[in-house]
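The complex appears here without one of its protein chains, the remainder shown in place.
Right after this comes chain A.
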Amino acid sequence: MDIVETQSSGRDAALLPRPFQTWFAEKGWQPRAHQLELLSRATAGENMLLIAPTGAGKTLAGFLPSLTDLTRRGKIPPGSAFTGIHTLYVSPLKALTVDIERNLMKPVTEMGLSVTVENRTGDTPQAKRQRQRLNPPDILLTTPEQVALLLANKEAERFFKDLKYVVLDELHSLVTSKRGHLLSLDLARIRRHAPHVRTIGLSATVADPMDLQRWLVPQSQRETGRPAPPAGLVHVTGGAAPDIAIMKTDDRIPWSGHVSTYAMPEVYEEIKRHKTTLIFVNTRFQAELLFQTLWTINEDNLPIALHHGSLDAGQRRKVEAAMAANRLRAIVATSTLDMGIDWGDVDLVVHVGAPKGASRLAQRIGRSNHRMDEPSKAILVPANRFEVMECQAALDANYLGAQDTPPVGEGALDVLAQHVLGMACAEPFDPVELYDEIVSASPYANLSWEMFERIVDFVATGGYALRSYERYAKIRKTKEGRWRVSNPQVAQQYRLNLGTIVEATELNVRLVRRNANGSLGRGGPGRGGLSLGKVEEYFLEQLVQGDTFLFAGKVLRFEGIRENECLVSNAFSLDPKIPAYAGGKFPLTTYLAAQVRSMLADPDRWSVLPDQVRDWLNIQRDRSIVPKQDELLIETFPRGKRFFLIAYCFEGRLAHQTLGMLLTRRLDRIGAHPLGFVATDYSLAIWGLSDMGAMIGSGRLSLSDLFDEDMLGDDLEAWLNESYMLKRTFRNCAVISGLIERRHPGKEKTGRQVTVSTDLIYDVLRTHEPDHVLLEATRRDAASGLLDIGRLGDMLKRIRGHITHRDLDRVSPLAIPIMLEIGKEPVPGEAQDAVLQEAAEELIAEALG
C-alpha cells in the first residue's frame, strides 16, 4: 500500500506497549502511519518490505516489531536455558551498523527497555565475538560476511534457533551484488534453523518492488515446494520535492570529455553561498582534478576537502570527522560517500558530470537536508553537451519519481561455491537437502541439479575432467552420503577467504624526496616518506619514470615501484600528464538512455536546453538528421585518409564497447578493412580504409545484416575466447569461489612469495578445459556485467527495421564528441611482436650507427 502522510491518526497506537506510548508522548511525537502499518503486519506474521525516502524514520520502523516483542517478553531470568538472538540486522556497511547501534540505543535507554543491542563486524575484538556466541544479545547488528561466518559455525543452529526477525537495511543496494547473492543463501539457511523467522526489508525507491518482495521470502517452501506469498509492501511516498537545477555557465560547454573544470568558478561561487556543499563526481580521477582546480581558485582559503576510496583510510576518517563536526565548507567525493551515513549540515549537493542513473541521482541528492519535510537542494554540472541532455533527462526523471535500479539477476556460481564449502564447515550436508535449501533463495531459484553437482565437485577437487586431485579433496562424501570437510585447515581457509568483495591489486603510494642530482631521498628509497593512499596496479603498470599524474590532490612524478610500494615525488607542476583512469565509471542506465533518446527526438523539449546545445542540435538537423526515439541513426563520412561509421545507439559505454568489438569483426569479414573503434555512453565510431558509406549505398554492405542479433552467437563466442578482458572477471571468480587464496594485506611474505597468477590459470583452463565450471561462471558474470550483453541484445531487437543511414561528405555536428575521443584510447595488446621488433631494430641501429 502507498502511504503519503507522515503522521498517524493514533488509531493504531494501541499496538504499542505502554513505554513506547509514553516515550512518543514525551517527545511530542506521533508514531508515523507507516511505522504502525509495518508493526501490525509484521507482528501478525507477514514478511514485509518498507520503501521510504531518507528521513522518514525507516530505521525505527524496521525495529519496532522487535522492540515491542522484546518489551513484552521482558528480561530473561538468570539461570534460564540458552537463548539465541532475537533479531538480526544486516547492513552493507560496517559504519552503518555502528551508526544504527547508537540511534537504536537512544530510545531503548530512554524507555528503559531491557533489550541488549550489540554490533559485530570485522573490527569486533575476538573476545567479544566469543562472548557473543556464548551469550548472544537480543539484537545483533552486522554485515553479510559476518552472517556467513556465524552460519558456517558448528553452533549455528543454537545461535539462530530463537530468531524472530531479520531486518535488512539498504536492501535495494544489497540485492543486486554478489554480496546479496551470498546473503540470500544465508537467509535460506537461517530459515532452516528458525522456520518461523520473518524478514523486514528496508529500501529506497526501486524500479520494481516485487523483485524485493519475492527476494524476502522462500521460493520453495519445505511442505509444498511452492513459493511463499511475496512480502507485504509499505510504500511511503511524498516528502518535499527536491530543488534541482542545471548549472548555467557563461563559458563554452565542452564537446567531449568528462571533467567539468570549465564550471569550477561557478561551483566555487555556490560553495561560498552555502554552509556546506557536497560535490559528487563519478570517478576518482574527476575528484582529483576538480579538487585541484577548486584550490587554484580558492582565494578565500575555504576548507575544501577530498574523499575517495583510494585515499589512505586515516586521511578519509579525518575528512569524515571534520565533516560531521561541520568544519568543512565543501567536500569533493566519489561514490564512497553514497550510502546512508549522516553528513552534518549539508545544504547543497553539486553533482559533477552526468549522474548516469536517475536512482543514483536521487540517492545522492538525499544527502542534503536529511529531513523529510525540507526540500533538498542540488545543482547538476554536465561535463559535455550530451551530458547536458542527460542531466536534463535525469532531472525530469527525478521529478517524475522514476527509478532505474538494476534487476536482481541470477545468483553467481562463484558465490554458490563459497557457500557450499561454508555449509560443509558448519556440519556434514546431505546434497539433496542443501539443493532444496539453495533453490529456495530467489537468485538461485532456477539453479539446476546438474549445475549444483558440478559446483560440489568443484569445491571438492576443482572439478577437472582429469581427476588427479581426489586424494587432496577439500570435502569428502561420508558413508551416509553426506559431504564433510576433510580437515580443520579447510574450515580455517574458508574463514580467511570468505566474502564477495575482491579488491583490485593495489600498491601503496609513498612520497619520497628527489635530490638535485636525480637520486631519491637519503636512507634509500621508500624510507620514511608520507603514505598517500593506494592506486590500482594496472594504472601504474603503464607509467614510466618521470610521468606525472594527479593523486591525493597533488601532481606527482612517478619514480618507480619497490616491493609493494609505488614511489613518487612532488612534480612541482600544475600540469600533470593525465592518463585515463577509468576505474569507477558508471555506464548510462537503460532508463536514462531512453530519456535522452526521447528528448533528442522531440525538438519541442529542446527549449529547456542551453543555447549552445540547442544550436548544436539544430545544425545537426540541417546537415544530417536527428534520430527519432526508436530509430538507430548511422552516419558515414570520410575524414583525412579514413572513412568513419558512427552509430548513435545510446546504450552505454559497456554495451557499445561489446558492439564495437563484434562489428569490427564482421566488417573485417565483409572486406571493409576496419582499423579501430571507440565507444562512449552515447555512440560508437568505427573507422577503416574502405568507404563504408559507398559500400552501404551500393548494397555491398547491408546494415540490417551487420546489426543482426546473430552477432551474439558465434561472433561473440569467438571474441570472448581471445579477449583479455575476461581475465579480470576470472580473477574475481577464482578468489570468491575459493580456487585461490585471497590476499591479506600486510600478511604477504617479503621477497618472492610462492604464488601463481590467475591470468596463467585462466589460460591453462581455456587451453585444456574450456567447459570448466569456473569459466562458465566467468562468462555469465561478464555477460551481465562488463559486456552488458543483455542490453545489447535488447537494443538489436529494438532497432530491427529502424536503421536510418546518412552518407555525409564530412563529419556531422552530432559526431564531434566521439571524434574527439578517438586517439585517447589506449592501443590494444595485439601487434606485440611488432613492438618488440621495433625495440630490437633500435638496438641494431644503435649498433650499426
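Structure notes:
By definition in this document, contacts are C-beta pairs under 8 Å (C-beta built on N, C-alpha and C of every residue); 3 or more make two chains touch, one makes a residue touch a chain; residues count from 1.
As a convention for this text, contacts and distances are computed from a predicted model.
For the omitted chain of this complex, the UniProt record lists the protein as "Putative phosphoesterase", which is one of "Cytochrome c-type biogenesis protein CcmG", "2-oxoglutarate ferredoxin oxidoreductase subunit alpha", "Peptide ABC transporter permease" or "Putative phosphoesterase". Note on the undisplayed chain: of the listed residues A:60, A:761 or A:808, the one touching it is A:761. Check A:769, A:794 or A:807 against the missing chain and you find that the one touching it is A:769. The chain not shown here is touched by just one of A:355, A:462 or A:652, and that residue is A:462. Counting the whole complex, the residues of chain A in touch with the unshown chain are 458, 461-464, 466, 468-469, 472, 474, 489-490, 493, 505, 507, 537-538, 541-542, 544-545, 560-562, 564, 582, 657-658, 660-661, 676-679, 723-725, 727-728, 730-731, 739-741, 743, 748, 751-753, 755-761, 763-765, 767-769, 772, 786, 825-829, 831-833, 835-840, 842-843, 846.
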